[in-house]
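One protein chain omitted, others in place.
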Amino acid sequence: MRVGLIGASGYAGLELLRILLRHPRLEVAAVTSEQRAGQRVGEAFPAFRGLVDLSFVSADPAVLASRVDVAFTALPHAASAPIVRELRKAGVRVLDLSADFRLRDLGTYEAWYGSHPAPELVSGAVYGMPELYREALPDADLVAVPGCYPTAALLPLAPFLRAGWCADASIVVDAKSGVSGAGRKLDAGFLMAEMDGECRAYNVGKHRHAPEIEQEASVLAGDSVGVLFVPHLLPTVRGIISTAYVKLAGKRSSQEARALLEAAYEDEEFVRVLPEGATPALSAVRGSNFCDVNALVDERSGNLVVLSAIDNLIKGAGGQAVQCLNATQGWNETEGLTEAPHIL
Amino acid sequence: MRVGLIGASGYAGLELLRILLRHPRLEVAAVTSEQRAGQRVGEAFPAFRGLVDLSFVSADPAVLASRVDVAFTALPHAASAPIVRELRKAGVRVLDLSADFRLRDLGTYEAWYGSHPAPELVSGAVYGMPELYREALPDADLVAVPGCYPTAALLPLAPFLRAGWCADASIVVDAKSGVSGAGRKLDAGFLMAEMDGECRAYNVGKHRHAPEIEQEASVLAGDSVGVLFVPHLLPTVRGIISTAYVKLAGKRSSQEARALLEAAYEDEEFVRVLPEGATPALSAVRGSNFCDVNALVDERSGNLVVLSAIDNLIKGAGGQAVQCLNATQGWNETEGLTEAPHIL
Amino acid sequence: MRVGLIGASGYAGLELLRILLRHPRLEVAAVTSEQRAGQRVGEAFPAFRGLVDLSFVSADPAVLASRVDVAFTALPHAASAPIVRELRKAGVRVLDLSADFRLRDLGTYEAWYGSHPAPELVSGAVYGMPELYREALPDADLVAVPGCYPTAALLPLAPFLRAGWCADASIVVDAKSGVSGAGRKLDAGFLMAEMDGECRAYNVGKHRHAPEIEQEASVLAGDSVGVLFVPHLLPTVRGIISTAYVKLAGKRSSQEARALLEAAYEDEEFVRVLPEGATPALSAVRGSNFCDVNALVDERSGNLVVLSAIDNLIKGAGGQAVQCLNATQGWNETEGLTEAPHIL
Partner (left out) sequence: MRVGLIGASGYAGLELLRILLRHPRLEVAAVTSEQRAGQRVGEAFPAFRGLVDLSFVSADPAVLASRVDVAFTALPHAASAPIVRELRKAGVRVLDLSADFRLRDLGTYEAWYGSHPAPELVSGAVYGMPELYREALPDADLVAVPGCYPTAALLPLAPFLRAGWCADASIVVDAKSGVSGAGRKLDAGFLMAEMDGECRAYNVGKHRHAPEIEQEASVLAGDSVGVLFVPHLLPTVRGIISTAYVKLAGKRSSQEARALLEAAYEDEEFVRVLPEGATPALSAVRGSNFCDVNALVDERSGNLVVLSAIDNLIKGAGGQAVQCLNATQGWNETEGLTEAPHIL
């Protein structure tokens, strides 16, 4: 199957390209980059020398539609939707990694991102987390691939939200992310000299991933759930550790918590429930599409602690997108995604 | 004044030695290390070549008592108390960086650390956080220097606990620490090859600093306060970021929160209340005795978010110890502690 | 084909396991670790949970011989040779990642490593660098996989040594390596707290890889070549940058130098000659089996500067071993080794 990668030169795009090259059923037929248009991929990014026989092109939906069956769009929000519209018009299936189709409520989108460039497509998009929306994926022509933080937060929380463990419709998510999550932003604060050894919270209570987590948490709980989302930057490149705190509605034990997780995920290939007492670690998921999860109950305070780890560039971006494509095609969801994490 | 440093070759000890060398009123008269006894300081640690004209000696309290007026003990818990007892018997003022005299309740100590080697000294020890116990320090002959995590957590929480903002006597502290906090532990998990790029929670809900935070939080609140303490390891060496979540007893605003912090700390040299919207960062405290703090109210969820940053090896260890010594002597608390943080 | 991995729990072993799992023609039938014997791979190393359905076993050559067709040995020198001997007696093809069979001259081996445990096998071993010894590999039953530094140094130097560019039979190799090269050594100097931000030379002029580089450089030059080898530790995990300095025998230009490299490597899959002015970078080879090379002439001083980059755990260890196995089997050398480097 011929695939196109729109916005291939950003961090998410480059990592997705690595996955696409490895996928046994996909042929990368086009890669776009406005800044790099005309350059050979291997010239612009020497890591790819000898592996990709393509040049970046400018993103022309009509041309792309003639050359690819499926497109991954890895563009900034608002820039993505207009191209997605054209690709959809031309019948190309789209897996969109931007925020443009993740929020089902247009008002919420506009409050956080400004006016929507293609509102007519929102209702038809499927939220691309196969563990939650697998049944909708085979018919999906537009998949809204979830944000990295929402992926890390929602996967371990989902079974508890569904089971009604949450007391007061309020959850705290304290997340820690490597700097690749910010993309290739030319901001002095992200220079190695300023970021090495650094850690700090940012956008406390007002990060754009908060409404996305709230939307899906509310669906899972069957009721409106508020999320206090506090992201932190880590002095490394890849990975998210999410630690969520849930006030329990009743008395629960850690054993019950782990049993609920295990029941929910026993058939999932990419969600690994760790043994009792083990905490998810970046080193165990780095370079893979895994989401490692665990949970425990702090009986004294009546809190559930929900822990997870993902590679933000894979399960939090292109890996999840490919998992979705596999699901839409009826392929094994693990195709192209079996690479073992790199411990070192 | 002649000072001795007992347990000088560990990470906290070495950093304290740097401070002592810089202190205008102190002369380092003895440094001990059982493993390094007999070695010149500059041979064992080339960084100190040319700066320290001393050899490590074994810790003999009688000999030390004849050579120093004050001793800093930077030994593991349980190893510290017996030496502290001998030093106190000999009339040496002691600033103890171990956990041995931090917990006032012997039962609590024994539940977390095992039997206490010098229980008769516990009641006379002053908890060495000058911002909270300044009035007790001038008469203190035994100062229990607080743990690194408790320092980071308690300083920003103190004004809120005192003011009764906490709804349900329950606080969540999600802390992130550089690996120097673990000391020079020969555990493969702390090797650079395994720790670089790593992040994970550990000892969730059962870290030994939890009862210490609870003890002081309860004193501040005037009532029993429970703390759910969740520490994480950061892929860097120095510093702690503490993010605490407090369910508010009533309706409060971020403005009120910051006003309370500012009122509490306007005369403190080492606690800096950041401007609205600014988050404490390791880069701004690294290498200094500062604790940067801020707070905000998430009105939707009714939570107070309390943020802080310290250098665990300075305000979380030897810097705070020196601040305490300054206070006991009636010196300016900043003596030896005016070094600016190193941004880079 | 069934393969065994002897010494699977070290850093080189774990990375090799990742490659073996990905290889389309290989089935991992046994993994050994004396320390971990009896543990499930995924319990000992959570990164592998769900990917490997095996337990570590103790290395019993007789049992292994009945279960595998080929064995990779990733043990320390001297520990490897006795097991290799037994495996060979049992007819198992062996790819040995230790130093035991790299040096052809027993006296040299003994001068650097002590007495040899299986000297009778030395003459039959093939030095496992396919770019230099491809023709010997199809018949090789014992492959001595080169050291990481020698791989990085020799590949870019080989064409110049063969062409007689070297003036005085003397070469300087200044190499920089990530800390994974030292293995999982419980030495305080390799703890994250002490190694982060560190860089230093070590074993100057007396590293055990020096005689290996000299052996092969001399073969290539057709005459005895001395190498002054100066390795340095880098504050990161993976990768080697090698910078070699060669006094030129005659007047040469950078254009000639690059032309010689390009001619030598135009048909090699894993050696990439970079464009003029581009320098090999760890980011472009990390996670891959590539060796990126370049060269230039400093006309003023009459020196040739020869640059290269590899991932020490792949082209410098298990990747090269698999490339050799592919060559012995007559498979495409790239099988299992096509993963793109991870830039981030």
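As written, the chain order gives the labels A, B and C, with residue 1 at the start of each chain.
Keep this in mind: a residue touches a chain if its C-beta (ideal position, glycine included) is under 8 Å from a C-beta of that chain, and two chains touch if they have at least 3 such contacts.
In this text the structure is predicted, and so the values were computed from the model without any measurement.
Visitor: Kindly state which of the options C:A62, C:L106, C:L186 or C:V204 is in contact with the chain not pictured.
Guide: Only one listed residue reaches the unshown chain, and that is C:V204.
Visitor: For a quick check of understanding: of B:P61, B:P156 or B:G287, which residue touches the chain that isn't displayed?
Guide: Checking each option in B:P61, B:P156 or B:G287, the one touching the absent chain turns out to be B:G287.
Visitor: Can you tell me which of C:Q35, C:S66, C:S170 or C:S253 touches the chain that was removed from the display?
Guide: Checking the options C:Q35, C:S66, C:S170 or C:S253, the one contacting the hidden chain is C:S170.
Visitor: Of the residues in subunit B, which ones touch the absent chain?
Guide: Its contact residues with the unshown chain are 11, 14-15, 17-18, 21-22, 43, 45-51, 180, 196-197, 237-238, 269, 272, 274-275, 278, 281, 283-288, 290, 292, 313, 338-344.
Visitor: Write the list of subunit C residues that the hidden chain touches.
Guide: So the residues of subunit C touching the unseen chain are 170, 172, 174, 176, 178, 193-194, 196-202, 204-205, 226-228, 230, 232, 234-239, 241, 243, 245, 247, 279-283, 286, 296, 298, 300-303, 305, 307, 309, 343-344.
Visitor: Which subunit A residues would touch the chain omitted from the figure, given the whole complex?
Guide: 11, 178-180, 182, 184-188, 190-197, 235-237
In this section, only the chains that are shown with their structure count from here on.
Visitor: Need the central chain here, defined by C-alpha centroid distance to the all-chain C-alpha centroid.
Guide: That would be A.
Visitor: Whole-Å distance, subunit A centre to subunit C centre, using C-alpha means?
Guide: 36
Visitor: In whole angstrom, what separates the CA-based centres of subunit B and subunit C?
Guide: Result: the chain centres lie 46 Å from each other.
Visitor: Counting in whole Å, what is the centre-to-centre distance of subunit A and subunit B, each centre being its mean C-alpha position?
Guide: 38
Visitor: Going by the touch rule set out above, which residues of subunit B reach two or more other chains?
Guide: Subunit B, residues with two or more chain partners: 178, 193-194, 196-197, 235-237.
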